[in-house]
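One protein chain omitted, others in place.
Moving on to chain A:
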Amino acid sequence: MRQRSLIAITAALAAGALTLTACGSRDDDGGGSSGDGGTTVVIGVDAPLTGDLSALGLGIKNSVDLATKQANKEKVVDGITFKIEALDDQAQPSSGQQNATKLVANKDVLGAVGPLNSSVAESMQKVFDDAKLVQVSPANTNPALTQGQNWNGGEKARPYKSYFRTATTDAIQGPYAAQYVYNDAKKTKAFVIDDKKTYGAGLAATFSDEYKKLGGKIVGTEHIDPETKDFSAVATKVKNSGADVVYYGGEYPQAGPLSKQIKAAGAKIPLVGGDGIYSADFISLAGASGAGDLATSVGAPVEELPSAKEFVANYKAAGYKDAYEAYGGYSYDSAWAIIQAVKKVVEDNNGELPDDARAKVTEAMQNVSFDGVTGKVSFDEFGDATNKQLTVYSVEGTDWSPVKSGTYEG
């Protein structure tokens, strides 16, 4: 009996290992595509294309796709055709790292857009940096990604030179929400909840710091388990704490049910979150009682920016099945930044890609500057976006409607 079980386990392991190698061996083909018809440059995309967060991920993928098509149509870089290679990270750091390795292995990839989640970014940064491959995230908001672990202690140090982002950070987003909640919405007792992920915990911490500084009171804190849907115990605590607002650091798959259960428990108070809950799916998950819930998101509302009109029209015209969601404009700008950097490198090298194209593109990225969908796109010494605009949205009916737009100042 024991012998047989051993054989079974060994067989299973062997089968698993064989499958894995089979997956790994596909990587390197598709290279050497430079022929007479010009050179192909691939922009990698890494985002959750399946699972709970796929609504946001597919918006990112489609927007990058749109940017490359636009660049090809306008012949932004002479002799170069842009293509995308989109990989699914399922919001898992381990998948993100595998995808990063895969993109690095493809010689045609000169830049990558993504990922969505800060925790995934942590696992990808080093892989890309070792290969000097530039990465631009449209959505990561954790400050440590660009400013190092001790960013809050005043020692800012950029860990990876190849990492850039078009999104603003939680160092700005959390405090901005705190100011809105305290000064504009006049809520003085907050219950702070997070999901313990890099993004959620960071956001909740920056919110709490600023909120206390302003004079608000944190009447309770709680960390939820993102794998469950039962928040009734937490909801009861919120109700009994006497809070008049809930701040949630996390994403919409949990925020929606959480908002619903808090209201069902009898606490008719708004739930406020960051860009992670700014999705149409939040509204459908939170149900009718979600009206009045608030979210901050990076940048001005894409629909209202004159620079974004063209993007929105092109996106519609391209006929994508999924909406561009919260990060569409930022993803388009991220891809466009890579295209601009490639253009600079090609122009400096007599219209051809140099041998060390990846390193050159990464270098060029630092000085990229153009007017994008979301406003002026350029990067500071840490690789953060210089555009620090934020908007507060509130749930009205079945839509998010902008309440207040502004720039956060320390």
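Worth a mention:
The rule is short, and it goes like this: a contact is a pair of C-beta atoms (placed from the backbone, for glycine too) under 8 Å apart; a residue touches a chain by one contact, two chains touch by 3 or more; residues count from 1.
To be clear about the criterion, contacts and distances are computed from a predicted model.
The protein name that UniProt records for the chain not on display, among "Ferredoxin", "Branched-chain amino acid ABC transporter permease", "Glutathione-dependent formaldehyde dehydrogenase" or "Cytochrome c7-like protein", is "Branched-chain amino acid ABC transporter permease".
Checked against the full complex, the candidates A:101, A:152 or A:236 give a single residue touching the omitted chain, namely A:236. In the complete complex, the hidden chain is touched by one of A:265, A:305 or A:337, namely A:265. Looking at A:50, A:94 or A:407, the residue that reaches the missing chain in the full complex is A:50. One chain is missing from the display, and on chain A it is touched by residues 1, 4-5, 8-9, 12, 50-52, 54-55, 195-196, 221-225, 227-234, 236-237, 239-240, 253, 257, 260, 264-266, 281, 284-285, 287.
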